[in-house]
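With one protein chain held back, the other chains of the complex are shown just where they sit.
Here the chain labels run A, B and C in written order, and each chain numbers its own residues starting at 1.
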């Protein structure tokens, strides 16, 4: 992991956070002008998470955004006009009006997978992309985000557990903004640190201040490189706060005032600006230049978006199936010899050996250490191995261990 | 928790383990005679888990078995004939032939909920029963079992998380028998101790030697009483081994011989017999008496079952809906004043207060401390509260912590 | 929206009808509880449970984690212990996240082991509000095709209130779909006192003799609009509101079609595998010789629900399409 960033990196992070906020500010204006179709979600105050984490990815890596990750899309290279047009349901938008909000993707070039509304579904999907990438020899990492609330979905568990058993090169950012719609995280998830969800899968986790963009970046960078190196999936909990309501319609009156006030005092952009100025990486002039650059860009992008037509009605009936020869352009991009995964080289003995899993290693050899765990003892025995039964008490665990052993058989008999 | 058992309790545990095994032995014979309909699952070698855990419940408590928990049904009071007839799909069986195996229940008297085949589904259901019991003031505990494999289902996560947020009086026994069908647990769950799944929900857990019936009983007893006292759900991992194949059809050749041999040397009934004899709780005569009692009982029960008719074909078309006045006999059994849950007493202020959750306590008062967590600080702030951003490094966690801090913003700028 | 008292009752919105039904049932029976995402402090994403937490407290109005399978599973468990839970899906689209629990656990329990599960699963459904592909679902046929469930999809405040009360009192698991387009757009009169509307009974909304239009939920209003236009051209359409989709009220359908000899089914659900097919089969089996013309369908397209307004509008049925189809059918 790099311990220092280049000047350019510091400034990139700043630019993208500002861009993220400006794009969303523009959309609020468009919303008030009734130009947005459907709901509008906000990542105000959480920009450091989207920007810092996505900035840790390489071009070949894949990501899938959730509703509050427009910043990640911008970092990955999505032009603001696409974001605007999606929200305005225009014909030139990535989905041509078929879907809205940040529900769009780009498999071929930017390697973005579109989310669906159902929370958590992206987790196994991105685990699958990660597995496929490794299988093809691509050394890619995949990333997606999940909310504190979304971490209670069944598919979060299934996806992360499967990724862990497969050691998939996958990084999951758990954006703990303390609320899931109107419900505080404490009432949805009975643990202090949501990063502890990782313990159920034996994977590494981090907790990071989600309002500190450099911390988010450095942490994610480290996680991405560990995942890429074959350490398996990693969970990062970024702690922050949802400054606005669930969506534009929601005044969020259920949020205690003190809580909101506290977080408004920790705006990630303001804090970062102070840091950059202190470190002489930015001055008033530099700041103004960024603002102007963004304003010019967004004026143009917004204009383009506003001028884009709505889709023609009949377009609704097209595209249910992929038909015709060129509807499927995704060819597997092999970056390892195909011979490694085809017979005879792919042949293995189909047994669980005592030393380990199958033949111990993937058929791909060192290239793809695909499976979990060391290859030593597979004969598992309980902790009490070999001891006389009755001497083996239960070990109370968890946060409220009770001191009483349960070694009943050695206890006295009541007569 | 009791540290000692009465002589009768020791002998009960022995009787039920023997009965459990004898019932299953009888069914293997019936299976070979083609008298069993469908598959036949075995709990050979795992009897201590079903028997020891169910024995920790009171009569008013509820349980829901999985396929390898016939022992628990017997302890709860199900007559062996019901088990036989279920497996033979007879008309006198609890489901009258509509379902088979251990898929049956009894809401009114024994408080048993029937499983379905889909693994994990019982977890939220039994959490719901537990919540309802508490709501009605019944002070009951509910229990179900799940396999190592089944702990990877999404509904395991949703159910246990929900139970934890609600502090439902619910005990889940995770029967880790090292295999899920043909797949070793190591390839399905990337952690050493499955009890660690509890850490994702902030609940207590135990690990117990599943071949030590007294340890299972004492541990479960403690857990049941803690759950009853309002500590919330508890997860118990019982470590054991599935001695036969997944079902009768499966020779389980995928299991390494050494592993099987090891566990065959730790038969829970043999070990317990040795203990009882050593403690002078049982002698050859006593053992013979138990055998004879069970043989006589099972001869009668088997005969009854064999003589029971198959259901009449037209019966298939009945019972899709509960119709008529007496189809629904379950009245809520109130054991607290109804006035507590009806207006005006039930009225609360519908806000998340700063001190805690809602008005802090349930409308039922001390009677039903229904919700998770202490009621102190609800304003949550990240660990780095108040510090200068950039000083807040991520804390690498998990099993492979890397020593590098991520406090990027304090790092040097590369120029 | 202020409520207007009338002679026999009150003019209320569809949404208010839902709220009143829950309120009154919880008032009547302490075994009735409500659970779902954001149903408590927030009063539900559409405010259908506003005020319920205030009145009935934390034990009876339960904010849950985002765990649809747990919500349905827990509700089922509660029903086993004698309660009558109402489980809310924040949008009905998310019901598929609990599909296994509903179709395998909840639906089959009574048939298999005699376990009644009196519970209601309800939530906002349907299109017309630019909710897009994941917030506009009409999933009724998944459940109409699942023996053991009852499926209700009302079109008026009166029915919504009366049927929801009936659903809470029913001893079977009931799915109750609330078309969100109707929530604040449709008003109607409801009696002052307690009443229920029987589950499993369709109703003739408009009498006619030239053809029968069968519909439900939002499409009911579309069909009535089309019927008015048809009347201006001398075509008298009889309009049936199914209200309950399972069990289906064959009698009312057959009675009408035997009179009009023509049948048009209008549903907002996609075409292939929609309920029009089931009605076609029933008519074929039981009224074959009564039909003077083909059963016709006006439905949504066989696609996901698109987001952009012009696309959604094209996707959805409307009064014009119903009118055109009815005119064609009347010519037989």
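The definition used in the following text is that a residue touches a chain if its C-beta (ideal position, glycine included) is under 8 Å from a C-beta of that chain, and two chains touch if they have at least 3 such contacts.
As the structure is a prediction and not an experimental result, all values here were calculated from the model.
Among the residues C:51, C:200, C:273 or C:309, only C:273 touches the chain that is left out of the figure.
Residue in contact with the omitted chain (choice from A:65, A:159 or A:245): A:159.
Interface note: of C:57, C:73, C:304 or C:317, the residue touching the hidden chain in the full complex is C:304.
Within the full complex, the residue among B:69, B:144 or B:188 touching the omitted chain is B:188. Chain C residues in contact with the hidden partner, per the touch definition given at the top, are 93-94, 96-97, 99-100, 103-104, 107-108, 111-112, 133-134, 141-142, 144-145, 147-148, 246, 248, 270, 272-281, 283-285, 288, 291, 293-297, 302-304, 306. Where chain B meets the omitted chain, the residues involved are 37-38, 89-91, 95, 97-101, 103, 116-119, 149-150, 152-154, 180-183, 187-189, 254, 310-317, 319-320.
Residues 62, 94-95, 98-99, 103-105, 107, 113-114, 116-118, 121, 123-133, 135-136, 142, 154-155, 158-159, 161-162, 165-166, 319-323, 327-328, 330-333, 338, 341-343, 346-352, 357-359, 362-364, 368, 370-371 of chain A touch the missing chain (whole complex, contact as defined above).
To be clear about the criterion, only the chains that are shown with their structure count from here on.
When chain centres are defined as mean Cα coordinates, C lies farthest from chain A. Chain B and chain C, compared by their mean Cα positions, are separated by 37 Å. Each chain gets one centre point, the mean of its Cα atoms, and the points for chain A and chain B are 34 Å apart. Shown for chain C are the residues that touch two or more other chains, namely 41, 64-65, 67, 69.
Residue positions 152-154, 187-189, 254 of chain A each touch two or more of the other chains.
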